[in-house]
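Take a look at the following structure, please.
All protein chains but one are shown at their positions in the complex.
Coming up: subunit A.
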Amino acid sequence: MMPSSLSGSQLVASPHAHAGKTVTGTMLRVELALVPATLFSFWLYGWPSFLVWALTLASCAGFEALCLRLKGHPQPARVLKDHSALLTGWLLALTLPPWAPWWVPVLGGFIAIVIGKQVFGGLGQNVFNPAMVARVALLVSFPLPLTTWVLPGAQASLPAPGLADSLMIFLGAMPIPDAMASASPLGFAKTELSRGVDLLHSLSSGHAPLAAWHGVRVGSLGESAAPLLLAGGLYLIAVRIISWHIPLAVLAGLAIPAAIGHAANPAHYLDAATHLLSGAAILGAFFIATDYVTSPTTPLGKLLFGLGIGFLTWIIRTWGGYPEGMAFAVLFMNALAPMLDRAFKPRILGRQRNGKPLDAPKEA
């Protein structure tokens, strides 16, 4: 029970000044950082991708409103205004296949908001990243639609579908044209490897989908625009919305083992650049792993958290059953976050790391 002296608005303790940061402002900045990459994806994948994005956001906001209503929250409008549900939806949308049918965003929004967040008690209470909970639940339950990728417009031989055709595809009334379907680079490498074709051969064959830095390639909405996401992420670090610890650690945790593996056996291990440019690596490092609620708050905790995500992602991609492992890695490390915070507290001024007071200094 909260002591009444802490909830009342009677006399407020110091400070009587504020930096002016707000939750809404913070979330808006993150969304702003996602705008370029999102627009780029719309251009790549056309109308269906826009519909997926829009419905995911709407679904998340809708379920959030519903939950707040059902819980009898005193100020549902104020909570909705903080944009946290929209941001969850946005991040989820960026991990979905661009031409997913309509029920994927709706179900995804339900899982993310209701199961991933509100069941835990709402904003700030959830242990797991809601967007990743939804992403993993969808992938495990509906592997096929969740791994049906399409060629980006610029590479496709067919013209991009118009709005009407897009709606049909979106509503499931029309199948995705075969000529458009493709595998993602990570998925392709995995399938070929399991067929016994090593990477040296599979990747050099003409039809291999390559991870290209400029982003015109096969993948989820947020997989394609790595440079734009990177720019967005650096912007967030520059305006101090996120700190550098987690992104750097995730990328290092992924790139270092990948580089070592590739150097040892290029036929079996993808190189570091492909790893970094594929799947949710950039999106995950800057936007998903850095989710405030589910990551540690201490600097050392953040570093270890990020390293863990990067390394686990590499393990899953290399030996796991799925071509992409970022979502699993994030969820796993989410579970460890509170423990990391506890175990790697900052050093208190005047104390040693173990909490004992420092010894009195000798004559200076």
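In the analysis below, a residue touches a chain if its C-beta (ideal position, glycine included) is under 8 Å from a C-beta of that chain, and two chains touch if they have at least 3 such contacts; residues count from 1.
Here is the rule we use: contacts and distances are computed from a predicted model.
**Student:** Out of "Ion-translocating oxidoreductase complex subunit C", "ABC di/oligopeptide transporter ATPase", "Methyltransferase type 11" or "Peptide/nickel transport system permease protein", flag the one the UniProt entry gives for the chain missing from this complex.
**Tutor:** Of the names offered in "Ion-translocating oxidoreductase complex subunit C", "ABC di/oligopeptide transporter ATPase", "Methyltransferase type 11" or "Peptide/nickel transport system permease protein", the one UniProt assigns to the missing chain is "Ion-translocating oxidoreductase complex subunit C".
**Student:** Who touches the missing chain here, A:115, A:168 or A:293?
**Tutor:** Of all options in A:115, A:168 or A:293, contact with the hidden chain holds for A:293.
**Student:** Given that one chain is not shown, which residue among A:72, A:321 or A:350 touches it?
**Tutor:** A:350
**Student:** Which of these, A:56, A:84, A:118 or A:166, touches the one chain of the complex that we don't see?
**Tutor:** Of these options, the touching residue for the absent chain is A:84.
**Student:** Using the touch definition up top, pick the residue from A:13, A:77 or A:164 that touches the left-out chain.
**Tutor:** From the options A:13, A:77 or A:164, the contact with the absent chain belongs to A:13.
**Student:** Take the complete complex as the reference. Which residues in subunit A touch the chain that isn't displayed?
**Tutor:** The missing chain touches subunit A at positions 1-3, 5-6, 9, 11-23, 25-26, 78-79, 82, 84, 122-125, 243, 292-300, 302-303, 341, 345-351, 355, 357-361, 363-364.
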